[in-house]
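One protein chain is absent from this view; the other protein chains keep their places.
Here the chain labels run A, B and C in written order, and each chain numbers its own residues starting at 1.
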Amino acid sequence: MTEVFSATVIIGILTSGIRLATPYLYAAIGETFGQRSGVLNLGVDGQMLLGAFAAFYVAFTTENLWLGLLAAMIVGALMGLGMAYVTVNLHAEQGISGIGFYLFGLGMSELLFKMLLGTVETVKGFPITPVPLLSKIPVIGEIFFQQNILVYGAFLLVPIAWFILNKTTLGLKIRSVGENPEAADSLGVSVARVRYFTIILGGTLSGLAGASMSIALLNVFQQNMTSGLGFIAVALVYFGAWRAWGVLAGALLFSMVNSMQLWMQVLNIPIPSDIAVMLPYILTIIVLVATVSRVRAPSALTKPFDRGH
Amino acid sequence: MTDNKLPSGHTRIDTLEMRGITKRFPGVIANNKVDFNVRSGEVHALLGENGAGKSTLMKVLYGMYGPEEGEIFLNGNQITIESPTDSINQGIGMIHQHFMLVETLTVAENVALGLPSSRGFLTDLDKVSERILELADIYGLQIDPDAYIWQLSVGQQQRVEIIKALYRGAALLILDEPTAVLTPQEVDEFFVIMRQMVADGHALIFISHKLHEIMDICDRVTVLRDGELVGTKIIKEITKSELANWMVGREVSMTRELEDVERGEARLVLDHVSCDSDRGTPALRDVSINVYAGEILGLAGISGNGQRELAEAVTGLRPVTKGRVLLEDEDVTHFRPGEVTERMLSYIPEERMKDGMIKDFSISENMVLREHHISPFAEKGFLMLKNIAEHTDSMIQKFRVKTPSRETKAGSLSGGNIQKVVLAREISRNPRVLLAAQPTRGLDVGATEYVHAQLLEQRKNGTAIMMVSEDLDEVMALSDRIAVICEGEIMGIVPRDEATPQKLGLMMAGESGEE
Amino acid sequence: GGAAAPEEVMEEKPMEEEAMDEMAEPFKVAIIMPSSITDLAFSQSMFDALLAVQEEMGGEKAMEIVYSEGMFVVDDAAAAIRDYASEGFNLVIAHGSQYGSSLQEIAPDFPETSFAWGTTLNTFDMDNIFAYEADAHEGGYVNGVIAASLSETGVIGVVGPIEAGDAALYVKGFVAGAEATNPDITVNVNWIGSFSDVALASEAANTHVAAGADVLTGTAQMVVGAVGVAEENGALWFGTQASQTSLAPDVVVANQVYDWSVALDEMLALIAEGTYGGEAYTITLENGGLLMDYNGGYELPEDVKAAADAAVAGIIDGSIVVPVE
Partner (left out) sequence: MRSRLNSLFDSLLPVLATFAALAVGAVMLIILRVNPAEAYGALWEGAFGSTNAMAETLVKATPLLLVGLGICIAFRASVINIGGEGQMIIGGILATQVGLTFTEAPGWLVIILAIFAGFIGGAIWGGIPGLLKAYFRVNEILSTVMMNAIAVQLMNFLLRGPMIDPAQAEKASKIPQTARLLDAFRLPRLAPTRLHVGFLIAIVLAIVVYILLWRTTLGYRIRAVGQNPHASRYGGIRVRRRIVTALLLSGALAGLAGAIQVYGVNYRMITDGSASGFTGSAGFNGIVAALFGQLHPIGTIPAAIFFGALLVGANKMQRVVQIPSALIIALNGLIVVFVVSSAIWRKRRQRRRVSVENDEENTLPPDLGANVPSPEEAQIS
């Protein structure tokens, strides 16, 4: 029995770790863009919920998953637009407006769910799409290449985000706006435009994060189905020290430990379930302590930019 | 129409005129109906005391501040400038008094920021680096394009600012105190660049508190006082002392005689001290210096050669890796900054905005940064606000800090007035040992004179003073002895009467001054 | 025989019925729920029962129902309870064991108002508090019996929120039923530490599947995602609290459905008599408060159905005692 388990367990932990990491990746990479440009968005969870609902509802009524995906992105982008207007134009305190948007998304998604659906329904979500050839590789193929398309998307996002942030002029602008908006502004970089871009992008990706749950991984919508996942995603940005790869490491660590604790319970390892559930949180902190990072937050994070006074 | 193009391809700005500019800040009118104009082929000096409104006027021109009133005309046509993007598009560039650099980016990235890239969406940092090296070569500004800004000394950062401006090749360039942190040699090289640019048809606006620089390079000068225009004159028609007089409203004496003061015991002893830089590389190598009561020891050197680290090692801000620091015979090598402070060591840090004061604190709060916890400013853990207020008021008066009130946020003061707050705090405690890094950088002539007087006063009182400065004139004018530092090593210590600019210059460049 | 009670009461008390009609004052019920009325679980089970009772009594004219959902903040619930009571509601139901303390506090101030709470049997010895509870382990046991009979791999997975209360009770019953049917069966239980984390619940189900489970069950509102996982992997699903058949018509075998109307009917009868509380009700298989709801779309083998029926009968007649300690 135990022999069978060891291989199964490892594959199991990795596969479900990867699935669990998916929404975190979308949301946390989106948040990374925002924070790199100096905006802390605590409303991620709300954006995810509204995105999840939009995706689900559109997919449910039109039976077209891609339309659902689009809907989630649009809704996320709109939430981002609101956040951008409030923080960039109105200089509202970022943390608190994020909480406001979180509450709005939390409530609105449930309200719409009640009005439009009334009860929990299911959709046929994105199916598992094995990657040709790669999925045939033993073990690895099973873990990485037999997932649904939104899972692949999340992991592809990491190198893309890294590339945009570090290799493009846009990335240069984003980084400088988050670090020293006065300097960027003095060189003709529009701080507002850059921040609008990153916040809306962040919202779009949060919407996708929600969609990855409601029409790819779980295929249901329920009120508050993210249960604070968006806040963990924000925390993971700090774990990853505002680097795409770091965020990936954080998301994987957190998710893997989470799936490991599920396995621990299944394997009857005698620790109380509550303590097992704590593990991902504790380990995330311990790893950070062990790998003392010297990177500091973008200097302008949470600071509104106001030229001319 | 090629003759209104500059070599860089920009369209020349024949005339630029600002009319009736008014800009207010809470409690201050920084510019009050100021007229100003500059034309192609001239260096136009903008002169005025600290807080006169020079930077503000230039920031209005550059689009960083929106003025309440006023108009701007370019080549006779009225233009609107609402953001730096507008001014950049009009061919205006600016080197800022407080650097506009992104610390976490490299030099090349800072230069490339905001510019179109030859690779479209992708950055072309290799190309930019190449061009930076070219420019550095042409203008004698040594700089490593791949270095991060936070790794650079203030002087090096100033060079990056200059390169940034050169790289962009504006038709009208505003230079807000670019020479404040350059060495005399660098200033000379910089003037060569400026002359070249003027000859090419650029228009330059130059702000500096060093009158000889203005006499040297400028064609016309406009003087501001308290936000008001005093007037504009042609440099050739005015002398340096007239200029000082005109600006301050009275005579200013620039040369000083050192009074004879009995040299006392060695108050500060550095005994074979080594320490590392922020980057983890050795910054100080085996430095041994004594500073005696009643003397001013000048520490000359090009910025970035370990001066900052030396001061921080002494003040407990930076761990000492080898050797000992003795303060009045007490070993303070591994003391915390607070413990060093308690032993009456004062330190005027070079980067005062970052290290020396808290921008969002009021002037009074900044005034007691070091002594907020001791009598008379605190009793039993409670702040004595009345005493703090009285002390601050007297400091504001004594040092003539230009501010609406003592409750004004320190960060909203003009560059020079920020300095005064720090100086007032450090000097007024009558320290046993005073470390002063670039104490007069950015101060107007009147203020410089006052600070010098204060330093000499302290010297007379028996304080041991170490003055770190790149300004050789200043070092030679005030120091009893001059130590020269290069790459973290002391090249030698020269008595005042043996010091010549040539000799010091050679030592600063790394030649040993052993006698 | 609980179901017949209200009619008897009505017959015995024609005077009161008349009086009610004259004033046209409907019977006013308020309910406070931690989750939402559409959670396909605990909260919905009570709300549906209320609607059923309302229907039975003659619609909105006879009975007015108001609700406060999403009252997970105990303190807010307390305010709601007090508020309803002071507004003259006849029956205030605090549908969550976390509300007990508040009720104990408030009830003495409103002797004319009837309160009910669950799941518990504790009326605090007050004569205006009813208590109610579901013997969730009974249906759990029956589900377990069927599950063990249908499992081919011999591994069953359970997804629960936190190991306490109603959920713990159901799981204990389920495990007992499965083990009684097949002593060699492995029942893996995963407590995910949350009532709302749909993602983790469904990943727990995935874990069970990967560990070889071909039959799954789970309790509380966050399992909706787990049902989908069962469906995707062709594993069978057993629901509880409310019917979850609609979520995965192909794989849901059976649900234990709570029908609180049994308890409600009795409470209403007593209230009509002027007894405002002091009684505790348990819905069980025996009294019809717990119903085994089979998915018509799933063809349950005859012998398994027979075993299930035997379990139900055994529990009702007492020959099977579900161990819950």
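By definition in this document, a residue touches a chain if its C-beta (ideal position, glycine included) is under 8 Å from a C-beta of that chain, and two chains touch if they have at least 3 such contacts.
None of these values were measured; they are calculated from a predicted model.
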item: Interface partners of the hidden chain - shown chains only, full complex considered; value: A, B, C
item: Of A:Glu93, A:Glu121, A:Glu142 or A:Glu182, the residue in touch with the unshown chain; value: A:Glu93
item: Contacting the left-out chain in the complete assembly, out of B:Pro7, B:Gly27, B:Pro319 or B:Pro376; value: B:Gly27
item: Residues from subunit B at the interface with the omitted partner, ascending; value: 24-29, 49, 68, 226, 248-250, 315, 317, 336-342, 347, 349, 354-361, 365, 369-370, 372-373, 378, 381-383, 385, 397-400, 404, 420, 444, 446-447, 449-450, 453
item: Residues belonging to subunit A that touch the chain removed from view; value: 46, 82, 86, 90-93, 95-97, 99-111, 113-115, 223, 231-232, 234-236, 238-239, 272, 274-275, 277-278, 281-282, 284-285, 288-289, 292-294, 297, 309
item: Subunit C residues touching the omitted chain (full complex); value: 30, 34, 36, 66-76, 78-80, 82-84, 96-98, 100-102, 104-105, 119-122, 133, 136-137, 161-166, 168-169, 172, 193-196, 324-325
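The rule we apply is simple: only the chains that are shown with their structure count from here on.
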item: Most central chain, Cα average position; value: A
item: Approximate Å spacing (C-alpha centroids) for the pair subunit A, subunit C; value: 35
item: Rounded Å distance between subunit B and subunit C, as computed from the means of their C-alpha atoms; value: 75
item: Subunit C: positions in contact with at least two other chains; value: none
item: Per-residue overlap in subunit B, given as positions that touch at least 2 other chains; value: none
item: Complex contacts: residues of subunit B adjacent to subunit A; value: 25, 62, 64-66, 83-85, 88-89, 94, 96, 99-105, 109-110, 112-117, 121-123, 164
item: Interface residues, subunit C side, partner subunit A - complex; value: 36, 38-40, 157, 162-163, 188-194, 196-200, 202-204, 206-208, 210-212, 221-222, 224-225, 227-228, 231, 246-248
item: Contact set on subunit A toward subunit B in their complex; value: 167-173, 175-176, 179-180, 182-190, 299, 307-309
